[in-house]
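Of the protein chains in this complex, one is absent; all others appear in place.
Here is chain A:
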């Protein structure tokens, strides 16, 4: 009996030691395995071309809160005044990713660009607007007729102005369109070089602030909702699927962080864009930060392509199959319900 008790105790001790060692080895392997992709290799350097709009906040949050680093990415942020410019940087190979709206993507596609949309990171129906001077006699949309309107060509500004005119039955020939750069819109309107401008975000805010009561703003949120997207070149996506996956994952984490910690995201936005806090609080609800790939993006792109062809903005006579410009695998892998693009 005494011997059996001792034997049982010995067996229990041995099993315990074996279990502890096995557990330790397992945990070590798991930890090392988990870290191997992150730590054992040096971080992958990426350049992100970011348009300086609040729509791009998810990228900034992912960068500032270390979600890129957690994915083993060393991301360099390069700011551009418009998504069109950020996309151009990608097309030139100066950046790996870009934040850009639907309209520049459509134009790039018509231009034969080899790009892929990886995900929509935010949507907003009030990002674009027409800001006008009241002293130019503009108090309702119909007053635009016969006025000089500034527009930023190749951007949603251009499409939005057309949408606005169509919806309000104003022929384009009834207005004088002046092409401006994003930075010129503010001075152009303040100096009364134009009576109104089709612009976005911070420029609109600066104009409202500069004109004060002399300003009026028109939206077209019911008919136009801007999709703010992440784009990379086709070749990059084909050669860096893991990297793309990590970027999309980091952006999804950033979007979750924005929903759970809006104040943190606002702080990041204020630091990045020098936005007035009161203004930021006012416009923040206009943005819907949700990582998705909705089929409506394709419908929007197709609609814009038809418009572009009708406006003779392209030599292409056939609406492209924008499905070929969508890369949904990365998002589908981490968030399948967010992908509703038809295949």
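Heads up, the rule we're going with is that a contact is a pair of C-beta atoms (placed from the backbone, for glycine too) under 8 Å apart; a residue touches a chain by one contact, two chains touch by 3 or more; residues count from 1.
Operating definition for what follows: contacts and distances are computed from a predicted model.
For the chain of the complex excluded from view, the name given in UniProt is "histidine kinase" [choices: "XdhC family protein", "histidine kinase", "RNA polymerase sigma-70 factor (ECF subfamily)" or "CDGSH iron-sulfur domain-containing protein"].
Summary of contacts with the chain left out: across A:217, A:234 or A:295, the touching residue is A:295. For chain A, the residues in touch with the chain missing from this view are 1-2, 5, 8-9, 12, 163, 166-167, 169, 171, 221-224, 259, 288, 290, 294-296, 299-300, 303, 306-307, 310, 336-338, 340.
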